[in-house]
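Here's a slice of the assembly, chains where they normally sit.
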Amino acid sequence: MEYIYAALILHNAGKDVTEEAVTSVLSAAGIAVNDSRVKALIAALDGVDIEDAIAKSAVAAVAAAPAA
Amino acid sequence: MALYTAHLPQWKRDEVEEIKRHAEEYKLVGLVDFQGIPASQMQQMRRNLRGSAVLKMTRNTLIEHAFAEMGGEIEGINNHIEGHSALIFTNENPFRLYKKLQETMTKMAAKPGEVSPEDITVPKGPTSFPPGPIVGQLQQAGIPAAITGGKVVIRETKTVVKEGEVINAKMADVLSKLDIKPIDVGLSLQIAFYEGTFFEPKTLAIDETEYFNNLVLAAQQAFNLSVNAVIPTATTAGAIIGKAVREARNLGVEAAIYEKDIVELIIGRTQRESLAVKAIVEEN
């Protein structure tokens, strides 16, 4: 999950989610970074609207929530 | 007026005076139809009404006499006299009286020639009759009866008389043997005159369910108003606090305000978002 978290930190901070950025976030946390996992993550996120994905997860939950 | 009073024999005179006295004494004068009520049941109804209403059975002509003598609005009652009318006097309001009278209604067996007030259905299943001529009687009345396992059994549920149809002698006989009671018997209110106003039976029928639902709705509206407009009462204070806390929690989570009480909520939310993104990453 760390790789996803790293991507989301960057996204939340309005930064580009690049291989370098993800690698440096993970490294700062003292994690031995697996290059190919980073590459796979970036490739998978290519073309994905993260905001949209997050919003959808909220909508699903909101539908279930009482105060909505 | 003198025209009416002149030629009445004393007993009729007394009846008329009694009606007039009651009409002045009680707030409500009602006209009821007691057609078809057996004497035994009439006794029961009188007992049920005792204390709250006086039932006066007399001749229709004497009723007309009395109200004509009284004159004024109450004379309008005479327009509603029909069949076997009796008078009912009470201080209850007409809605209550109507309800009370409805409650005295009972089901009775049909007599030959009576009109059925409803569809009469004979249910399928075993009867209490031992095999015998009863089977033929049932069949003649159009009821599919047969003998099965030493018992008279009705093979299928069947509607034997439709609402509004006359119940003939054969049918009346088998229905009573089957203990089916289709006839409503009781005092039915024809008109009520109460404190200067006439009330027709149709306006007196109250839908209690509707009142109950309206009470529920009103209580809910008051609750909503109290909570939404933040008017705390003993009943709603807890709900208002709950709402305030929820709103504060919403703000805390939305704005990622790291406070002890909600940090788990914030973790939960980020986790959910992460899972959503993870699902996409894994798909691609």
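Details
As written, the chain order gives the labels A and B, with residue 1 at the start of each chain.
Methods note: a residue touches a chain if its C-beta (ideal position, glycine included) is under 8 Å from a C-beta of that chain, and two chains touch if they have at least 3 such contacts.
Keep in mind it's a predicted model, so treat the numbers as computed, not measured.
Shown is a single representative of every chain type; counted across the entire structure file, the complex carries the copy numbers A x6, B x1.
In the analysis below, only the chains that are shown with their structure count from here on.
Computed from the mean C-alpha positions, the centre of chain A lies at a distance of 65 Å from the centre of chain B. Touching chain A in their complex are the following residues of chain B: 246, 250, 270, 272-278, 280-284. Residues 1, 4-5, 7-8, 40-41, 43-46, 48, 50, 53-54, 56-58, 61, 67 of chain A are the ones that touch chain B when the two sit in their complex.
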